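For this depiction, one protein chain was excluded, whereas all remaining protein chains were kept in their positions.
The block that comes next holds chain A.
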Amino acid sequence: MNMFRRLKVTMGAALAVGLAGTLAVHADEQFFPLQSYRVGPYAAGGTGFFGGFIDYLNLINIRDGGVNGVKLTWDEGETQYEVERGVEVYERLKSHPGIAAWNPLSVGIAYAMIDRITKDRVPLITINHGRTDSTDGRVFPYVFPLLLNPYSETSGIVNYIASREGGPDKLKGKKIVVLYHGSPYGKETIPIYKLLSDKYGFSLEQIEVPHPGNEQQSQWLSIRRAKPDYVVLRGWGVMNPVALKTAQKVGFPADHIIGNVWSNSEEDVIPAGDAAKGYIAITTQASGAEYPVLQEVIKTVYGANKGNLDDKKRIGSVYHNLGIVNGILNVEAIRIAQAKFGKRTLTGDEVRWGFEHLQLDPARVEALGAKGLFHSINVTWDNHEGDGRVTFQQWDGSKWKVVSDWIAPDWAFLRPIIEKSSAAYAKEHGIRIRTSGDDPVSQ
């Protein structure tokens, strides 16, 4: 009996402390639930991206005391890039008060969350990846594939090749081979490459590399037979360095291999050694630590010993900078929403409004200390991608160097394809298509 009573008292006390903790959180905090992956096969991407994201949130907290006084908080749950772990973390963290947005950085987890976040009315950010048709904010009010969806990426790569050849009309008669990862991600752009090849008149061959892609001898032999002008590398993980090494073996020049946005990191080229020298890849955010915002992160956050990366050499790497850019976009969406709704903890719907008005022109980007890091973004209620520009970088053996201007994908050409797909989704799921930027539920 005595033990029971003691147990009760302890539990009561624990409950009280827990309640006090939850109440304290209500006081002007905006929470980011992070479904990060720091172990497993994709840890390089996970540690870099989430490291950069947390570094930027820390910078805002330390330098500015939060966004207009609202502190940014976060909690991490490890997913190992696995869908069911992502769902578990979602269920665990979703009842936390003051959630701003979810940023899973995984197509699979994002797909599993679309229904859930729509019901919970909280934004889901899939920067540089995600479901292409979620660009259509009329059907997906809470999903934001910011900066770049897979179709825009494809169009950007073709436009870059065109500019290297001296104009879109010069693409006629050229030959492009797309070497893609044998996974849903890798196959996503097959139809769009076909469309672009019909449009511009280049001949096209798309070759699959089965997952995980550590053996590519036969693929590169067929590439050698095909004698293409360019090879587009749509890889992931170990497939990328192996492709570069095998290309060197069969004598294909690295500067005619164009990597996509998941083949563009230091982790993809360093293991390939000098075979990667000259290799070119698309990116939405330049690498390097010379941008003012990164200098401030180094000074303020790493100076206070609060930096998230264990290896400081990775500051300014592609994934880290993607995390920083993701931080900027999330924080600015909150700032924009606060200007309308007040300087307090916002609801998910209010933050969604912020993302739907996330318009950062190059001048604003410069004021944020990110000039050259990324170009601009212009999200509207029906365009959730926000017309991100892309640039191309070349590996010189030790670092990435930007070799192009900011290039615009052919959005007008892509939009009808996206709308067709989102309309099919709306029909399948009985979703009413929004006709204005108003509250998606009250319409």
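Quick note on the criterion: a residue touches a chain if its C-beta (ideal position, glycine included) is under 8 Å from a C-beta of that chain, and two chains touch if they have at least 3 such contacts; residues count from 1.
We take it that contacts and distances are computed from a predicted model.
> Leaving aside the chains on screen, match the unshown one to its UniProt name from "Bacillithiol biosynthesis deacetylase BshB2", "Rod shape-determining protein MreD", "Putative tricarboxylic transport membrane protein" or "Branched-chain amino acid ABC transporter permease".
Missing chain, UniProt protein name: "Branched-chain amino acid ABC transporter permease".
> Given that one chain is not shown, which residue among A:Gly65, A:Pro184, A:Gly273 or A:Gly342 touches it?
A:Pro184
> Residue by residue, what part of chain A touches the chain that was omitted?
36, 38-39, 43, 47, 76-78, 80, 82-84, 87-88, 90-92, 94-95, 107-108, 111-112, 114-116, 131-132, 150, 182-185, 187-191, 210, 308, 421, 428-429
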